[in-house]
Every structure is written in C-alpha cells, then in structure tokens.
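Some notes on the structure that comes next.
For subunit A:
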Amino acid sequence: MNEMSILDPVLLIAIPLGLAFLIPLLGLVSKKIVRWIPVVGFLFNGIVALLILPHVLKQPIIVKIGGFVPPFGINLYAGSVGMLLASLIAITGFLVSIYAVKYITKGAEQKYHILFLLLLTGATGVVLTGDIFNLFVFFEILCISSYALVAYLGTRSGLEASIKYLIQGSIGSSFLLIGIGLLYGQFGTLNMADLARQIVDYTEPSVFVSMVFMITGLGIEAAIFPLNAWLPDAHSSAPSSVSAVLSGIAIEVGLYAVIRVLFTIFAVSNFFIFFMVLGVLTVLIGEMSAFAQKNIKRMLAYSSIGQIGLIVFAFSISTQLGVAGGLFQMVSHTLGKALLFLCAGYMIFRTGSMEISSLEGIGKKMPITALCFTIGTFSIVGLPPFTGFASKFMIIRAALANGELLLQILIGLVLVGTIIEGAYFFKIIQTIYFKGAHKTDNREEAPVTALIPMLILVSFIIVIGMFPNIIDKVLQPAASELLDQVKYIGSVLG
Partner candidate 1 sequence: MKILSLFISPLLALIIGLLFLGISRKITAKIHWRCGPPVYQPLIDVIRSFSQKSISHGAFFDFGIILSLSSSVVLIYFLPVGDLYAMTSGGLIAFLYLMLLGPFGIALSSAASGNPNSSIGVSRKFLLALAYEVPLLLVLLTVMTHYNTISLVEIVNIQAGTGMAFSSWALVLPGIAYFLILPAVLGVRPFEIVSAPQEISSGPVAEFGGKHLAFYTLQHALQLFVGLALFVNIFLGGGTLFGLLNPIAGTVWATILGIIIFLVKMFIVLVIELFINAVYPRFRIEQAMRYLWKWPTLIAFVGLVIVAILN
Partner candidate 2 sequence: MRKCIGIILLIIIAWGILTSLQTMPFGVSRAKVANHYINNGKDETGAANIVTSVVINYRAFDTLGEVTVLFLSAIGLGAVLATIKTREKRDTEKASLILSTGCRFLFPPIILFGAYIFIHGHLTPGGGFQGGAIIASAFLLMYLGCHGEKRLNDRCSTFSESLGGLAFVIIGLIGLAVGTHYFLNNFMPLGKFNTLLSAGVIPIIYIAIGFKVGAELSKIIDLLMEES
C-alpha cells in the first residue's frame, strides 16, 4: 500500500491540473518554459500510468477522494480500462505536446498550452472517475477546452465550427445533466456502482428515459451517427495538433463514457442491437461522406466518424472479444489518427492549403512526413502489418464468433465501409507521391520536434501491429472488467 500511495491514480489528474494553474505564473517568468509544461506533465502522467497499469490488471484500485466511503464520497475507479485509456491519453498527449512546441506560433500560446493540458486532464478524469456527476464535470472540462481550442486560430472556419460545436455540445451536456438529475431523483445516489446495484431493469420506462438522456448527451461528444454533425467542422478547423487530440482522444473518451454508462450502470442487453446498427450506419455514413471530400482535414475527420462507428459496433457485440476488439480499435485509431493529423498539420503548413490537390508532390518535399502519413493511412484502413489490421482482425473475429446472421451481415457492411475508406486514402497517397509535375526538389521537411512524435507513433503502430500480444494482455482484463458489472459493484462498494 505504501508503494501504491505514491502511485496514486489521482495524481494523473491532480498534477496536470496543478501544472495548468501554474502556467500563468510561469508565464510571467518566461515565455519559453511554458511550452514545455504540457510535455513535462504528460511525461509524468505517462510514466505514472504505465507504472500503475500492471497493478490494476487483476484488481482495480479504488481511490476514495477525501477518504469518504464510496457512495458518500467521490471515488476514482482505476481499472484496466481506465488505466489503459489514461496511459493512451498521456502518451498521445506527450507526443502531441512535443509537436506543439514548434507548431503553435500564432495566437495566445500560453493559453493554448493551458487549454491543451486541461483538455487531456478532463479526458483522464472521465476515464478514471466512478461518479456520474464527476464524469459530467470532467466532461465539461474536456468540452469547454475543446470549444476554445477549435476557435483558437480565430479564423472564420474555426469560429464557425467552434460555435456549432458549442451549441450542440452544450445541449448534450444539458441532456446529460437532465439524465443525471432523473437518476438522482429515482435512486438518490450519484455513484456509478451504487446506481448499478440499484438498477435492476433498464427497460423500465423511468430508467430508460434517463439512460436515453445520458447517452444522447454523451453520444454527442462520442460522435455517434445522428449526433456527430459537429465533428467534421470542428476537427477540420482546429489547429492540427488539436485535431489530433480531438480525433484521437476526445471522441474515444466520449465513447468510453457511453460504453461505461451502458455496460456498468444500466447493464443493457437488447439495446446493443440498436447500437450495433447505429455503429454500422456511422461507419457507412462517415466513410461515404469522407469519400468525396476535397479538404484533407475534413476527410480525416469524416474518417474518424467511420472509425468511431466501427468501435461502437465492436462494443455492441458485447462479448469479451468484441469489447477487447473495440478497445484495441480505440488504441489503434488514436495512434493512427493522431499520426495522420500531425502529418497533415505540417503538410498543410508547408503548402498553405488544406486542399488535397495542393498536396501534389509533397512526397518529395517532405519525404519523412509523407512516409509517416502513408503508414498512418495503411493502419487506419487496416492493412497489415500495422495496428489497424490487428484490431480489425479482432473485431471481425468477435462478430463472426457470435454466429448470428445479423452480425455477419453488419460486419459485411462494415467491410464495405473499409473498402470505401481504402479507396479515398489510397487516392491521397497517390496525390502525395505520384501526382503533379516534378517541380520542386528542395526539401522542406517538418522540424525535429514534429518528426519525433510522428516517428514514435509510427513505431508504436508497427510494433503493436506486429506483436499485438503486448497490448492483448491489457485488453483482455479490460474487456472483462467492462463486461463484469457485479465485480465492479463489488470492488467499489465492498
């Protein structure tokens, strides 16, 4: 326990928060040092999360904030899922903040770094918390910082996107709050485990209505199909480093929240069929919309919708394999999409335009970036030997292992989506390498601070893709944790 008190999961939230509060002070001392604060914070977080991760695989750590016993105080539930995502957030945050050191030059830099730090802190809070109102609060931290970050550049498109995002997002949070209020009114508690213990039948109208409000609210951030209209705007207009985090982390965290609510609090069963169909719909609409895009970041954003659909589908299978596959797909999407956005960031920066046609010949101009981009697309499409393949493999396996006809049809549709995805991504690759006249030979490679994160992400993608066993050891306990409601209740309430 002594060792564990040093490695308390609450540090993952407290330290970045403290650092965020510290930034304005440090900003008075030196402008340069501020840039490195998020790097330091996420490095710390990454190390702590990775150190804690092995401990939670068997038994989750319950952190009682303020020392109050769970139903009465807020608790953090650092299980395998939470810690997996927390590590992912920390690692991605670390890499993206390195990238941002040189990338963010315009606007109020200091404020960017605070917002960025808080965005990911909010995300960490969401994945770790065990209390629905606390979830709401961290969710708001996540949302508000992303509203601000989307508008950070102050461009027309950024503002427009941010406003639309804000309107939809705040409706979402209001719905979430209504749902929480309804639940509190009925069960008199806000603790997830306590709620889960008291809710026996989710189909009961009163419970169902509150559940619907909650998942609608969370689903907006998770970008499930009819609720995702903000996503392409926001992800394409934000600075690329932010897009990377929004696509890589924010929507995944939203989805995590939806899944946590559905699995742990309500323990839904038949409802997942609806979600499954929704997931496939999300895949198809996302990929089909992406197909005709001319703006590269918008295309990537729509592709994120498609990927989210796939993850939703995987979770909805609600078997051990399916949930593990969904988590794996989350990981591979985070790595892949973050990489793509980071690469796209400098590609856009160098060409000065987001049009895909302007990327012609960039493969010569910035060979390493282009290579990283290519590997990212391969991973997202699901080509071996990259992570995307391993995760897709797991999901298809889960879908087929179930043996239901509906699932088989749906996975077929998902694969159709994958083919469309392949088509447009390969078109971009052609544009990068093979289109346009052989005009400029002068290299304008991205700076080292940008290349390092890209290359690290690439190495992650390749290593995990070739040796998925590394992550499978975490995925399996994580999946069983999500599926096992009784154990969750037991470990929180004792």
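The candidates came about this way: all candidates are chains of the complex that A comes from, given by their letters.
Here is the rule we go by: a residue touches a chain if its C-beta (ideal position, glycine included) is under 8 Å from a C-beta of that chain, and two chains touch if they have at least 3 such contacts; residues count from 1.
Since the structure is predicted, the reported quantities are computational estimates derived from the model, not experimental observations.
Here subunit A touches just one chain among 1 or 2 in this complex, the one numbered 2.
By the touch criterion given at the top, residues 5, 8, 10-11, 14, 17-18, 20-25, 27-28, 63-68, 71-74, 106-108, 111-112, 114-115, 118, 121-122, 125, 129, 131, 133-134, 137-138, 140-141, 144-145, 147-149, 151-154, 162, 182, 184-191, 194, 205-207, 209-210, 212 of subunit A touch candidate 2 in their complex.
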